[in-house]
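The complex is shown incomplete by one protein chain, all other protein chains being positioned as in the whole.
We just call them A, B and C in the order they show up, numbering each chain from 1.
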Amino acid sequence: MMPAGYATSEGGALLVIAVMLPIVGMIAIFALGLRRAERIAFIILPGGLFIALAIAAEVARTGAAVTYVLGGWQPPLGIALQADGLSATLMVLTALILCAVGLFARGTFSTPPDMSEARRPMVFWTLMLGLWSALNTVFLGQDLFNLFVALELLTFSAVPLVCLDGRRETVQAALRYLLFALIGSVFYLLGAALLYGAYGTLDMAGLRLQAHYNPATSVALGLMIVGLMAKAALFPLHLWLPPAHAGAPAAASAVLSALVVKAPFFLILRLWFDVAPQPGNQLAAQMLAWLGIFSIVFCSIIALRQVRLKLMIAYSTVAQIGYLFLVFPLVMASDAPSAWQSIGWTGGVLQLVSHALAKASMFLAAGLIAEALGHDRIDNLNGAVTAVPISVAAFGLAGLSLMGLPPSGGFVAKLMLLTAATETANWWIVAAILVGGILAASYVFRVLGRAMAAPKIGFKTLAHIPLYRELVVLGLAISAVVLGFVPLQPFAFLGIGRVGLP
Amino acid sequence: MTLLPDLALVLLILTAAVWTVAVRDRRDAVIGFIVVGLLLSLAWVRLNAVDVALTEAAIGGGATGLLLLRACARLVPRPAESVLPHPAMWILTGLLCSVIAAGLAAIVVMPVEPPATLAPEAAANMGELGLGNPVTVVLLAYRALDTLLEKVVLVLALIGVWTLTPEQFWGGAPASLRAQQSSGALRLLAQVLPPVGVVIGVYLVWNGADHPGGTFQGGTVLAAMWLLVMMADLREPPEIRLHTLRLLVILGPVVFLVAGFAGFWIANGFLSYPPAFAKPIIVIVEAALALSIAVILGMLVAGPAARAPR
Amino acid sequence: MILVDMFTMAAVGAGMFFFLAGTVGLLRFPDTLSRLHALTKADNLGFGFIVLGLLPQSPDVLSGLKLVVVWLLVQLAAATAGQLIAQFVGLERRRDPAA
Partner (left out) sequence: MIGTATVYGLCASGLVAIGLYGLVLHPTPLRKVIAFNLLGSGTFVLFGVAARRGGAAGFLADPVPQAMVITGIVVAFASTALAVALLLRLQETGASSIETTPPEQQDNGAS
């Protein structure tokens, strides 16, 4: 009856610090109302990055998951945090992107010197740190209720970021986002209630040992996955995402699109491979993949028709998330010894990481273009290349990854998914990946074509953009590209600490 | 036969819930919701969950009800709210909801044997801590991380509400809570009740260590007293830039965090308590949390700042 | 002992009667003020009798004291709520005498 116990491992305390450090920073900013909120944030940001790297190093060194049992209370009564290869990777990714976005945002969200506290900086930095803690908890949590609290933490950090500038349509977008997120949470919680009623535990390892197919398990997992789908904006539950991500300030959009929507997907992945009785349900896997296909094709086409750059990028996010959901049938049909040794699984994770880097870069680039030109209407982008050349270049490089063209992380990811799909004869998926690539190329080149065009007569740059901000954007885009050169070997890291299938 | 009162209660709850959703006027809907909340606290007593019953009555019915009533008062009146949607739409939705309800019902009528429970584990470890109320032990020891993070959720919710402050009012005070018509009776209540209410709030927190009650219930009662005073126009809501206010908001989370980190030195790690001091530590943390909850709930009801700082 | 139990039954029974009467009044009376009248009757007499009936049953002085406190608080709240509702009705009537 009792699942295999957790034991606090060496370096386990790092996990606690990863979750608590941003909270300490958030509380400090909130309470002290210091002259400059960003100063505290810039102490926490490198600290958090260091912790994430230390955790990854510990996982790599020991070749096993790093674990911490809170208060010494053994799950399922207590709560454990655990970092395996995948969660360590995602934590490092999160830390990198947040640090980049922090650098980028320093200019826009600094407290004016004549004020003791201004609304936008105070809110932006506290929420950003809250969001970090939430993401780390999602990646580390092993208990489904603890993960519910983490998801709520994420929602409460993300929703106000959307309406930071207080315009009517952003408030509207935030409200819609909140309602979708709340429906998602309730469905998740309903599933958790059913699982508790059936097994008396919400600990993932415990559930993995006990769970078997019965009505309660199927309904519970179904409800939880549907709830998480609403939070991850999978078609047809994506309607909230484009206005929300397009309405937020560029720095917030980057984090929302790159990281926040990945958290619920990560949980679906965990429910599917770490909790659900194996082998998973073939029909459900096909359904998820079909919704992914619809996301890719449908939202890419809508992205192509957008007038405003940020809305286009937001639709592209929905499309790119679609790729992630192709993983389920691909992994199930593969004959690899375990799920995470299959090429489909690695391709999916790589898609997640490369999209995060590319999309963060794209949103930030769009923000700089809008700052320089004073608008973000795609048809009037002429001359952007003279105003912010580095940002346009970054947009193009990030675009490579979205299209899946070599050399880029997106290329390797999509190639892996494509290989897995051909091997398992999932021809619809093959078609979707190819069509999605062509559509992505069209919308990226549409923007680039405009941005590269000669400026109209009387063209004026509205604002001067400091070089370091453009370099941050370029750095993110380059990392998305460099991911394509990483040899396949380190991907074994993603499998560290994952339990073999029974 | 013994099920008769339960069946009647459930019937009442469901009727009130249907009314809440179906009624045209939104104020009626809010009142319906408050009724559901109060009936639900009875249901929680029947489910042997007195702690939850207190929380549901205080927060589910009380605080949420106040919040919604205030929203009603501030929203511009609309002639009728329930615009009948397209028949296809409500038939489809109705069908979907019925399927989900039927699925849940089918699962609850087939309980697993023996019942899945963590009660024996919870009981086995209680002795170490010296507390009598198992729910408090779960909240502040076994699953203290959830409780800590949930306090952070409350702080973030407050920041989220404050985000909606118009730029020129940042740092100022929320809109006054006073009723349109000043009332002598309300003012009298706001003078007589708070001393009693504060005693009850403190009692609930103190008593929560060993008996039903605890931080949330006590904190909500404290918040209710504060809101009453504000509604009777005896006090204005404080300016959101005030240091005292900010410090009160974070007092609970900070004390909790300090207790958590202290565990690295005085016990076996984060959020673990040395057995000899477990009870005093938990009671101190609870007291700090209750104070913060009271302030946060009050400010959440008061809403974003609506006046420029003085 | 029997005498005490009989007292409890009688008092609680009376309380229930007043609650029933108050509820019927609340549902059947035509306007807000008379409904309010019915409601306060139920609160005062019904609840008062029930507390009175339960008092001899309390195991110790503290529980009895709690019962009395509960009764006092309910009286206070009911009186204030009654006042507020009546005031609101007065306000409406002044604004729109037809209602």
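Here is the rule we use: contacts are C-beta pairs under 8 Å (C-beta built on N, C-alpha and C of every residue); 3 or more make two chains touch, one makes a residue touch a chain.
Just so you know, these numbers come straight off a predicted model, no measurement behind them.
A.B. asks: In the intact complex, which of the depicted chains does the undisplayed chain touch?
C.D. replies: Taken over the complete structure, the missing chain's partners among displayed chains are A, B.
A.B. asks: Taking the entire complex into account, which one of A:Ala37, A:Ile51, A:Ala65 or A:Leu190 touches the absent chain?
C.D. replies: A:Leu190
A.B. asks: Since one chain isn't shown, list which residues of chain A touch it in the complete complex.
C.D. replies: Residues 77, 145, 148-149, 152, 155-156, 159-160, 163, 166-169, 171-172, 174-176, 178-179, 182-183, 185-186, 189-190, 193-194, 196-197, 200, 239, 242-243, 298-299, 302, 305, 307-308, 311, 315 of chain A touch the chain that is not shown.
A.B. asks: Tell me which stretches of chain B touch the chain missing from the display.
C.D. replies: 3, 6-7, 10, 13-14, 17-18, 20-21, 26, 29-30, 33, 36-37, 40, 43-44, 46-49, 51-52, 55-56, 59-60, 63-64, 67-68, 70-72, 74-76, 78, 81-83, 85, 89-90, 93-94, 96-98, 100-102, 104-105, 108-109, 111, 115-120, 122-124, 134-135, 137-139, 142-143, 146-147, 150, 153-154, 157, 160-161, 164, 214, 216, 293, 297, 300-301, 303-304
What we mean here is this: only the chains that are shown with their structure count from here on.
A.B. asks: Whole-Å distance, chain A centre to chain C centre, using C-alpha means?
C.D. replies: 57
A.B. asks: Where the centres are mean C-alpha positions, what is the separation of chain A from chain B, in Å?
C.D. replies: 31
A.B. asks: Can you work out the whole-Å distance between the CA centroids of chain B and chain C?
C.D. replies: Whole-Å distance between the two chain centres: 27.
A.B. asks: Can you pull out the residues of chain A that are in contact with at least two other chains?
C.D. replies: If we look for residues of chain A contacting two or more partner chains, we find none.
A.B. asks: What part of chain C is in contact with chain B in the complex they form?
C.D. replies: 69, 73, 76-77, 79-80, 83-84, 87-88, 91
A.B. asks: Which residues, counting only chain B, touch chain A once they are in their complex?
C.D. replies: It is residues 103-104, 106-108, 110-112, 115-118, 121-122, 125, 141-146, 149-150, 152-153, 155-157, 159-160, 162-167, 170-171, 241, 243, 246-247, 249-250, 253-254, 257, 260-261, 263-264, 267-273 of chain B that touch chain A.
A.B. asks: In their complex, what parts of chain A are in touch with chain B?
C.D. replies: On the chain A side, the touching residues are 8, 13, 16, 20, 23-24, 26-27, 30-33, 68-73, 76-79, 116-119, 123, 126-127, 130, 133, 137, 145-146, 149-150, 152-153, 156-157, 159-160, 163-164, 166, 171, 190, 194, 196-201, 215-216, 219.
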